[in-house]
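Other chains of the complex are left out, but the ones given are in their true place.
Labels run A and B following the written order; every chain starts at residue 1.
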Amino acid sequence: MGITLGDHQYGKAENRIVRIVRDSARHEITDVNVSTCLRGAFEDAHLTGDQGAVLPTDTQKQTAYAYAKTVGLDPIEDYALALATHFVDDVEPVDGARVELEEFAWARVDADGTGDGHDHTWVRSGQEVRVAAVTVEGTADARRTWVTGGLKDLVILKSTGSEFHGFLTDEFTILEPTDDRIMATSLDARWRFDGTPADWNGAYATIKATLASTFADHHSLALQQTLYEMGKAALEAVPELVEVRLSAPNKHHFAYDLEPFGIENHGEVFHADDRPYGLIQASVIRDDAPDAGPAWQQYSGLV
Amino acid sequence: MGITLGDHQYGKAENRIVRIVRDSARHEITDVNVSTCLRGAFEDAHLTGDQGAVLPTDTQKQTAYAYAKTVGLDPIEDYALALATHFVDDVEPVDGARVELEEFAWARVDADGTGDGHDHTWVRSGQEVRVAAVTVEGTADARRTWVTGGLKDLVILKSTGSEFHGFLTDEFTILEPTDDRIMATSLDARWRFDGTPADWNGAYATIKATLASTFADHHSLALQQTLYEMGKAALEAVPELVEVRLSAPNKHHFAYDLEPFGIENHGEVFHADDRPYGLIQASVIRDDAPDAGPAWQQYSGLV
């Protein structure tokens, strides 16, 4: 019975790159966390220690910073496409490259109160982190490319408009049904495109706004139902989108029992619990969506 | 040689309370983390295990939730004053009480694009956490009260307008001076009042805006200088403020060396480093500021 090397890959994770565009007095900022990962003919590195085919992870880092200057970081999808394509095209042993990014949002300081914002000063804003991942396989004549986007840590809460009842029960069921509760989650969403939207940043803004407004406006019978409606609305809003995967912890807010103290609490005071939490995950997908691609290009942990 | 009990205190930390005001269809939300801490005649609990003078921390928790309903959580300073005063006045062995709060900001979802925001749905917003701590000692005829406010995790960055040169050097100094760099910090600020501002929330908004705009507009020769100007501006903006303490990690953004690759990098591509970081701390204070009060009422870790 033999033992062999299975799947393998390597790269440089979490390059924290900040790019300033200073062509005028009004600067622009893009702040990202970049990870690169390569697949290819690296068996010898594992089997004999021969590094002849291995481009060092340090070189991947240098390249990531260099491309931040030559290509720029905005939008992150174009940067990732350029960097991944470089590795596949220009580094002989590389068959496939994957570039993952997290982008952190900044808002201009509004020092003078005009709403224009400061030319070169920002505060980190928002809780959600925009993510993207680009996978490129094969050189020019046989190129395959996958672009996925997403967001994580979007904490959203509605204080009414959410019910939960009529569920299955068994001998371990003691939960009481409710027709009015807080519904809250820290949304983790990933999506994929078939084709290229006219504007990556615009597509992101539309998807995020659609997810949030659907969560807000949809009267919910269960988090499951809300998630499906959110994914469906996003697909309807952006034609190039073909699948949305949603992972939503049900961040429980328990109405606090104040009855022992003679105090009424009609949905006003809640304990925000840490653990455990419900975790609902679903994909919403177009009928004609192409295959999702190789396993290594997919976001992990979602459905 | 004897061994004795020294300072001691106890309480319930990190009650995660969410308060919804639902008097109309347009709800309001306040989301806090509350910690209570009591001082008083608790020696026996330590020395003999006799709990006769000890109000359980569970009771402190119940009380914190009950007051969230009866007093409300907005503004957090009034809630903290009411809760701390209750412990001192109504629980016989308690000589002093301290209530600390963290408040997490939420922004209404703007589902319909009008800017009004949704009636009952919010997203967690902002990076900074508003904090407050109230200490009450002594019952009514000999009451002393201290109210402190602050913020933490306000990440702010300017891409120009910051120099650093002319510093002291010794045999371990290899740093190059610079006349243009990124300056960034994750601000931790605490302040104290003498007297009560007309509006706690308004005072907070003014202080935060003043700190941010001074950071943005002041041409900096060093983070030290910027901090002093920030504290001074805040004191000038809010008459009831008497001291501002600032703790500012110098979050280093190193210009990335692209010269080996023949690429110019004039302040455009930076590596955002994690550790180590400079840490600059300073207090800015009025000449006539009253005493800061007992050690246990002061924010820890700052100057």
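The rule we apply is simple: contacts are C-beta pairs under 8 Å (C-beta built on N, C-alpha and C of every residue); 3 or more make two chains touch, one makes a residue touch a chain.
The structure displayed is predicted, hence computed values, not measured ones.
Engineer: Given 2 shown copies, how many make up the whole thing?
Structural biologist: The whole assembly in this structure file has 4 copies of the sequence.
Keep in mind that, in the parts below, only the chains that are shown with their structure count from here on.
Engineer: Approximately how many whole Å separate the CA-defined centres of chain A and chain B?
Structural biologist: 30
Engineer: Across the complex, what residues on chain A touch chain B?
Structural biologist: Contacts found on chain A: 15-22, 27, 29, 31, 62, 65-66, 68-70, 106, 109, 111-112, 118, 120-128, 154-161, 182, 212-213, 215-217, 253, 256, 258, 260-261, 263, 265-274.
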